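Could you have a look at this structure, given as C-alpha cells, before my questions?
A single protein chain has been omitted; all remaining protein chains appear in their positions.
So that you can tell them apart, the chains are marked A and B in the order they are listed, and the count of residues begins at 1 in each.
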Amino acid sequence: MLAGGPADMSDRMSATGSRRRASATTRRGLLATLALALPAVRARAEAGPLVAAAADLAFALEEIAGRFRAAGGGPVRLVFGSSGNFARQIRQGAPFELFLSADEDFVLELARDGLTRDQGVPYAVGRIVLLVPHGSPLAADGTLADLARALGDGRLGRFAIANPEHAPYGRRAEEALRHRGLWEAIRPRLVLGENVGQAAQFVTSGNAQGGIVAWSLALAPQLAARAAHAPIPEAWHAPLRQRMVLTRRAGPAAERFLAFLRGPEAREVLGRSGFLAPADGG
Amino acid sequence: MSAGAGLRVELRQEAPIPLAVELACAPGELTALVGPSGSGKTTILKAIAGLYRPRQGRVAVDGEVWLDGAGRIALPAHRRRVGLVFQSFALFPHLSALGNVAAAMGHLPRAERTGRARELLRLVHLEGLEGRRPAELSGGQQQRVAVARALARDPAVLLLDEPFSAVDRATRQRLYREIAELRRILGMPVLLVTHDLEEAMLLADRMTVLHRGRTLQSGTPLEVTTRPASAEVARLVDVGNLFAARIAGRDADAERVLLDWHGRPLEARGRPPWPVGARVAWVIPDGFVVLHRRDRPSRGEHENPVPGRIEQMVVLGQTARLTLRPAHAPELPIRFSVPLHVARRNGLAAGVEASVSLLAEGIHLMAEAEDGRAPP
Partner (left out) sequence: MDWTALRLSLELALVTVAVLLPVGVLLGRTLAFHRFPGRGLVEALVALPLVLPPTVLGFYLLAAFGAASPLGRLAEALLGRPLVFSFEGLVLASVIANLPFAVQPVQRGFEAIGVELRDAAAACGMPPLVRFLRVELPLAWPAIATGLVLVFAHTMGEFGVVLMVGGSIPGETRTVAIAIYDRVQAFDDRGAALLSAVLLAVALVAILATFGFSRRVGRRLG
C-alpha cells in the first residue's frame, strides 16, 4: 500500500528547485494581462491647427474650413463652444492656436495677460434673433411684444438663452430682455444653454417654446427647417463685436487660416451666414 | 529519544492572545492538544507552522530551529516542513484532488510530482478520484485529500486541527483507524488539536491540556484523566467525581492520609504536601468506585464505604451508568459504571438503596482550584 514511502520521499528532497508550473488557468490569465498591458499605440491626432470657435460659427466656419482646404490650405481642427469657456481653457494651457471669440472682451483680456500673440483682429459683428420652433404658441416677433404677452397669459413654458455668465450671446440676450423690461418676469422660465448652440438646440427640439440665439445659427438649414426666427433690434444690446486672435502656440498653418478668414471668400460666407462685417473693416 | 528529536515548542506572550505553552512530541508519537474552544489550540498550531508569530518562543523540530527568542530566527511558513490539515480542510477549490496534493510538492522535480501525488492519494484510499475538484468530493474524501496534501511536503511534523469535526460519525470512526495506521507508518511527531476528549483518549499517546493559552498538564491520557494536576484540569478533561475535603490526619510512615469529606472519613494514599486542616480538591475516576454486591461480598468493601441511594441508571449498550446520592451528603452525587448484568443481578434501579467503596488508591488529591471555584 505504501509504495515509495516517506523514506523514499526524503531522498527526493535533495532534488529541490522550485520550478514553477503555471497551470493552464494562470497561463490564460497572464496572456490576457499581457494583451491588455500592451501599450495601446496611439494614432497621432490628425494634423492641422486647433481652432477654438464660438458656437455661433458652427455652420459658417465648417464651410470656410472646407474652402480653405480646397484652396490648398490644409486641414484645420475646429472645436465649437462657449467663448468664455475657451478663454478659461486657454489660460489653463489648452493647445488652441487660433481663437474666434463671439465677444472681443475675452480676446482683449487674454491679450492683456500676454496669452496671445497680439490683440487680434475683428472678424464680424453678430446679431441676435428670437427663435421659435414650429408649432410653438409663441409668435416669431422680433419686437418681443408677443413674448411679453405670452409671459402674461401663461402661454410660455420655457425660454432658452445661452448662459449669460460666460456666453456672449447669453449676455446680449439678457440685455435685450432687460431693455424690454421682461428680464425679471422671464427669469423663472429660463433654461440656460452652456453655449448658444445648446440654447438653440433646446428650442429646435421643442423643449423650450422659444429662445434668443445667434442669427447665424437660425439661418442654418438644420434649424430653419424646424424653427422660425425674427431679428431683434441691434439698438437693444451692446454690439456683439467678434474678434479672433492667434495664441502663443500658433504655427504657420494657423497664421494662414487667419489670413484666409480675412479674405473675400470667407467674408462672403460670413455675410450670408448672419454676420455683419466689422465696423473698422478688419 | 535523543535531545533534538521530535517537536519541541515553547511560546510566551501576554497580548494580544496570552500564551504560556510548553509541549513536546516525539517522532512517531501522537500528542493531543485538548481544551475548550478559545483556549488557543489553533493559535499554537499556527505558531508552529509559521502562520502566527508569537512575541517570544522557540520551535524546534529534530534539532532544526524554526523560531527562536526575540525573533532572531523566524522561518516563514513556506520554509517550515509542516503538514497541516485544517479544520475546514482549506483545499484549493480550483484544483483537482491530484492538483491539491501536487501543489505541496514544490520541493520535488516537476516530473515526479504527479506520480508521487497518485501514490499519496492511494495511501489515503482515494484512487480513482484524482481528477475530482473538492466540491465534487464528500466531507470524508476532502479530509483524506487534506491529509494527503499535508503529507505531500514530506513534513517533519504533522499538525491536525480538529480534522474530524467536519465529517459524519461513521466516517469519523473509519478515519480514526486510518490516522492510527498512518501514524505508525510515518514515524513523525503528530499534533492533534481536538476538543473531543474521547477522540484524544482513542488516538493520543500523550495529551496536553490547555486553558486560556496556558498548558496546564501533559501526560498520557490515563495519567491526565486519573491524576489531573489541578481541579481546573479535572474539570477540563471532565473527570467525573470532583469533590472538596479537609485533611483530617496523616500517617507519614504508612503513606496514608485521612480525609474529612463532609463528615464522612475517607482514607487516601500518598504524602500530600498539605498540613492537617487544609482544604483540598480530590477526584476518584469511575473505575475506582466499587459496588457492594448483594450476592457476594467483594474485596475491599471495608475501604471507604459510602452508603446511599441510586438516583439514576442509564443503560448504554452493555454498561449501566449509575448516579448514587450518598446518605451523608445527597447533594454530592457519585457517578460510576458497572456491567449491565451486574446491575441486573443486584437489582439496581432508581430509588434503590446501595453502597459503594471508594478505593483509596484511586483517590487523587489536588490543590484547591486556582480560579477560586471550589469543588463541592
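Definition applied: a residue touches a chain if its C-beta (ideal position, glycine included) is under 8 Å from a C-beta of that chain, and two chains touch if they have at least 3 such contacts.
In this text the structure is predicted, and so the values were computed from the model without any measurement.
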Listed residues A:Ala55, A:Ile212 or A:Ile232, member touching the removed chain: A:Ala55
Contacting the left-out chain in the complete assembly, out of B:Arg149, B:Arg183 or B:Arg206: B:Arg149
Which of B:Arg55, B:His78, B:Arg110 or B:Arg294 contacts the chain that the document leaves out: B:His78
Identified contact with the non-displayed chain, of A:Arg77, A:Arg149, A:Arg180 or A:Arg267: A:Arg77
Residues of subunit A (touch criterion as defined above) contacting the omitted chain: 18, 20-23, 25-26, 29, 32-33, 36-40, 42-43, 45-46, 50, 55, 58, 77-81, 89, 91-95, 195, 197-198, 200-201, 204, 220, 222-223
Sites on subunit B contacted by the missing partner chain, in the whole complex: 46, 49-51, 76-79, 81-84, 86, 88, 90-94, 103-104, 106-107, 149-150, 152-153
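To be clear about the criterion, only the chains that are shown with their structure count from here on.
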Chain centre separation (subunit A, subunit B; CA means) in Å: 81
